[in-house]
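Only a single protein chain was left out; the remaining protein chains are all shown in position.
Labels run A and B following the written order; every chain starts at residue 1.
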Amino acid sequence: MNQLSQTLERFGGVYLLPVFVALVAFVLIGAPSSWVTLTVAGLAMGMMIFLMASGLSLIFGLMDVLNFGHSAFISFGAFISASALAYMSGWLGSAHIGLNLLAIFLAFSAALAFGLVAGWFFEVVIIKPVYHDHLRQILITMGALIVSEQIILAVWGGSPITVQRPAFLEGSWLFGNVTVEIYRAFAFVLGLAVYIALFLVLKRTRIGLLIRAGVENREMVEALGFRIDRLFVGVFMVGSALAALGGAMWAGYETLITPALGGEMMIVVFIVVIIGGLGSVEGTLLGAIMVGLMANYIGFLAPKLALASNMLLMMAILLWRPSGLKPAVK
Amino acid sequence: MTLLSVNQMKTSIGQYHVLHDVTFDVPEGGVFVLLGRNGAGKTTTLRSIMGLWTPSANSVHFKGEDISGLHASDIARKGIAFVPENMGVFGGLTVEENLVLATAKGKFDATRLKRIYQLFPALEQFWTKQAWSLSGGQKQMLAVARAIIEPRALILIDEPTKGLAPSIIDAMAEAFLEIGETTTILLVEQNFNFAKRLGRDMAVIDDGRIVHTGTMAGFAADTALQEQLLSLSA
Partner (left out) sequence: MTQTTKSPKGALFIKGLVLTIGALLLFAPFLFQDTRSLEVAARICIFIVLVASYDLLIGYTGIVSFAHIMFFGFGAYGAAIALKEMGPGWDAVLLGAAGGLVVSIVVAIAVGLLSLRVKAIFFAMITLATASVALVLASQLSGFTGGEDGITYKAPDLFKTANKLMVDADGKVARLFGVKLNGKLAAYYFVFSTCLVLFILCLRMVASPLGTVLKAIRENEARAEAIGYRVVAYRTFVFCIAAVTASLAGSIYAVWLKYTGPDTALSFSIMIDILLMVVIGGMGTMYGAVIGAVLLVIAQYYLRDLMGVASEALHGVPFLPELFEPDRWLLWLGIIFILLVYFFPKGIAGTLWDKGARS
């Protein structure tokens, strides 16, 4: 038994969990083509959720700040990108792939830019006065969430909005009898690229070193001569921008968005960071992939259970590992 | 010459007044030992000097400059290093990363690194290992190495012998004596035998007040005073 667990650890430990889930699902689903479609969908969903959740996790890890208003960035990202795409609808339909790409690049950039600016505002104006006071932090960020949702309602109205996609991301690829939606593949690749970039920054740069050290022991980093609070503003901005990007990608994935989107995603994002372990980017990725896969597999196998599946997953994992699968070392 | 001067320092944590009147001078060079019972205020004293708690105004002078009220990071940049009781090693970072973080420019000075390898050979051996996998003694070495990877004027060390095996404590004492030749150390200790070997000057703190200052030789010779100030029964 001990030997088995050691072998498992060598081959990746908890990182094997998604693989295990995928294998079990393969047996239960039976049809390989459906399984591939579901797995791709799950991975794409997982990467988008990862983008939304990674900032929240890092922000909490670094400063002990839990931003209940985080989902506002997701919503705003989705709506801003949808509006930008609608504005450029001429380019979206164009047969010229360059214009297609430019349109989606500009739309996502708009979401990112908004995330950076709003993140700065949030950190400096809303959260800074209530560092170290969890109760007021929860209340204030919750208040900010209420206000943000109302602003979205005031600007975009309450009815669902259709999101246009660029022509080159429409449709799907056929491999034999396996269909893969192009947008899902795109979402997965883009999400993966962001993860790799984030990973390299955290592992290879001095800023990344400071962030990782700060997550573990903020005080000690300060005693070594660094100002964590200045670093934190930057992390907060980037984390918010990533959430907005995740929201923008999610809008294209869903193609129909409502102002309720932020609230729905917030629950998922919370579950992901709890499962993954707060403060760790790897843990967040793991949690997001797990949630994405489970949602798709269970949605196929037992649709009635689909919405509760995340919750059950969270409870099971909390019972097994109370601080999450891969928490930051504290 | 006085390097660090603490004058009537008072510190409150939340609503509790922990330090009432802490006054002592640390001369330049060698090891200065701050002794005291559990809960006497030793750790709070170090943390207040480091700026991790806020001491009363105008109570800490370093090289003649008032540093009370400065942010911990600014105090660190003035040349004070801190080795906390729990060592403050970053477990998720490798030994190398822990040390590189402590350098000012993100690069190692070859001669200082060599000196660290000589003082603590284990660190070279576990250079690429994550710090959480080190033993308690090795973590303590890493914490001390981190404090001397850059030239510092003063190192604050909080109970480095806590929970360590006697052989490692011996090695630690050797290292401190060597470091003390070039850098001033303010050492907080409960282990009197360890402190006796290192200290030149010393002070005793009790209930948030300095109750005795003098030389270590004098204090070591006066067993009655030791009994009075340090024994648990008093």
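The definition used in the following text is that contacts are C-beta pairs under 8 Å (C-beta built on N, C-alpha and C of every residue); 3 or more make two chains touch, one makes a residue touch a chain.
A quick note: this is a predicted structure, and the numbers were derived from the prediction, not measured.
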item	value
Omitted chain - touching chains that are shown	A
Of A:I140, A:V221 or A:I298, the residue in touch with the unshown chain	A:I140
Contact partner of the left-out chain, one of A:L16, A:V124, A:L200 or A:L318	A:L318
Hidden partner chain, touching residue among A:I97, A:V124, A:L153 or A:L256	A:L153
Hidden partner chain, residues of chain A it touches	60, 66, 68, 126, 129-130, 134-136, 138-140, 142-144, 146-147, 149-151, 153-155, 158, 263, 266-267, 270-271, 273-274, 304, 307-308, 310-311, 314-315, 318-319, 322
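Here is the rule we use: only the chains that are shown with their structure count from here on.
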item	value
Residue numbers on chain A that touch chain B, as the complex places them	206, 209-210, 212-213, 215-217, 219-227, 328-330
Complex contact set, residues of chain B against chain A	50, 52, 71-73, 76-77, 81-82, 84, 88, 90-93, 97, 100-102, 104, 106, 130, 132, 146
